[in-house]
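FYI, not all chains are in this one, though none of them got moved.
Going by the order they are written in, the chains are A and B; count residues from 1 in each one.
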Amino acid sequence: MKELYLSMNSAKKHITVSILGASGYSGAMALRILLRHPAVTVEKVFGTSSVGEKVHTLYPSLRGLTELAYEEYSSDKTENSGIVFLALPAGHAMKVVPDMMKAGKKVIDLSGDFRLKDSNQYKEYYKEAHVSGGLLDSACYGMPEIARGEIINTKLLSNPGCYPTTAIIPLAPLLKNGLIEPEDISISSLSGVSGAGRKASVDLSFAEVDGSVKAYRVGDHQHIPEIESVLSAYSGQNVSVNFVPHLLPAVRGIYSTTFVTPKENIGEAVIADAFQNAFDGEPFVRYLGNEIPELKNVVGSNFIDIGWKFDKRKGKLIVFSAIDNLIKGAAGQAVQNMNIMCGFDEKEALIL
Amino acid sequence: MKELYLSMNSAKKHITVSILGASGYSGAMALRILLRHPAVTVEKVFGTSSVGEKVHTLYPSLRGLTELAYEEYSSDKTENSGIVFLALPAGHAMKVVPDMMKAGKKVIDLSGDFRLKDSNQYKEYYKEAHVSGGLLDSACYGMPEIARGEIINTKLLSNPGCYPTTAIIPLAPLLKNGLIEPEDISISSLSGVSGAGRKASVDLSFAEVDGSVKAYRVGDHQHIPEIESVLSAYSGQNVSVNFVPHLLPAVRGIYSTTFVTPKENIGEAVIADAFQNAFDGEPFVRYLGNEIPELKNVVGSNFIDIGWKFDKRKGKLIVFSAIDNLIKGAAGQAVQNMNIMCGFDEKEALIL
């Protein structure tokens, strides 16, 4: 198994990258992973609120691992960076990406700015007009499990959302193979608090969150159109989902329990085959069959664990999926995409 | 509001009770609540594993509130107790209840032993033959919100399960009024760890549970037939549910997110009316309308908080409900039932 950890052969090529928004949880996680990547040098980290501070001032767990300090972004500072990671709040990437494209950079955007193809839908869910809607079509929705071929050649990679990662990976093969009703999908998801970002808020304080749980943004979460549009495009049919996110009293991870309705005459064997075929060889999908995943097993890793139960009597298939929201749901998937884009071993730096 | 806390007028009558299984979480909670009840004296507490120990040896939080010690149960020790609370593991109540009935006691059973009417179904889900199946018909399923009239006169009260309490109270009015499809109900529930009881188990240890979440017993949980049979009987139709319980990294509480399909032409106003009519005047239902409940608000109380969202476009109504599993989901509901059975104010000792 040693090759999981060390594939120095992939280091023939060496790249230089920068990270915008490295003061947030996802950006800091991207930095942490990239620091261990044998073929990558991180040139600069940018973070508006912490300019001049060493990274370890905000993230003391990184003390001793890097001497980088946060700078204010300007395009000239990333001259040597062939790839730029954007881990900015919604609405910021669309403002800086056009210039980066012109400068010939490759961009890996961890925000939602380039995940939808329809700028009207963007406006509806993100409450802001899209200022570089012309780039939406060329952006590649970077989910390796369904789009590895496109990722290789993209210049603008839109990294999937955390919730959508747990929804799309298991639903994709079921829909693609026509095994389930595409408009009767109910997703109940639980997210750790880091999913809300590093911010000051009474609602996110330990005293309010611990020992509790609550649903939020029912019916209007921006990940609904993301899940629906990606799955519709991938499976060639109109897919519609009911999606209920909940705030879980845990720091990291997303756990999704998805109720779907198999089409008539679809049995367990067909479902098992579809999953098996889809996930066979996938380096970061751990397919558990009829075992039920548990969140802690993926926390700290780039894996998605997937399992399912089919209740024939009730006519419902229930699918379970679990990821670390900051890794497979953000920075890890971003580095996985970078590895694909650069021709590195896809697992490089990601067996954590 | 003072009358919420002190309705001494209800104390005209005074009763004496005993508790079997008072060493478990539900039994100890029943004791805690009964100690504050102005019309109740607790005669004896029984607990096989702790015979001879003061209650506060197991539950130091009760130190100073009672000097009772655990005894080994024998029927002669409850001579003065008109009501006996049973908080025993499944399979034990059915062995002691017949003698108690003969002795003229009233019984409030917190286990699942008398919740199903069909002894075959009992065997299927509880993995044991029912030894007093003849009593199943006479047992009253003690959920005040749907059966207050029957509770008043019962001698054998079967206290509802914790998960079923969160499912049945909000679904009952929807089904009774014919507003939703009775066989397309998907319930995703989260339970705090105390729901598993006070026991030594690696799976329940802090090191395994904290920061995690997992579904369990999908499709074969004993609360499925309870929910289905109670709602079927109450609404006069065949009700079928998909039920997925999860272990939540919290000590107390149950939070249920339920996806149902309104029948054609059913709109928000009709749903709102049904809920409003059902819950109006209910002392322990806090009906939030379109607000979403949060678990912490009910922890430590006998309330159930209920809210809902209707996504017309998707054709799904999503209902949210939250309780404290040990109070409204067990001991609190049991005392509420006792209050009804004894003609006390239903809220007595339950505004915690």
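The criterion applied here is as follows: a contact is a pair of C-beta atoms (placed from the backbone, for glycine too) under 8 Å apart; a residue touches a chain by one contact, two chains touch by 3 or more.
All values derive from a computational prediction rather than experimental measurement.
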item	value
Total copies in the full complex, given that 2 are placed here	4
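The rule is short, and it goes like this: only the chains that are shown with their structure count from here on.
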item	value
Length of the line joining the C-alpha centres of chain A and chain B, rounded to whole Å	40
Of chain A, residues touching chain B in the complex	183, 186, 188, 190, 192, 208, 210-216, 218-219, 240-242, 244, 246, 248-253, 255, 257, 259, 292-296, 299, 309, 311, 314, 316, 318, 320
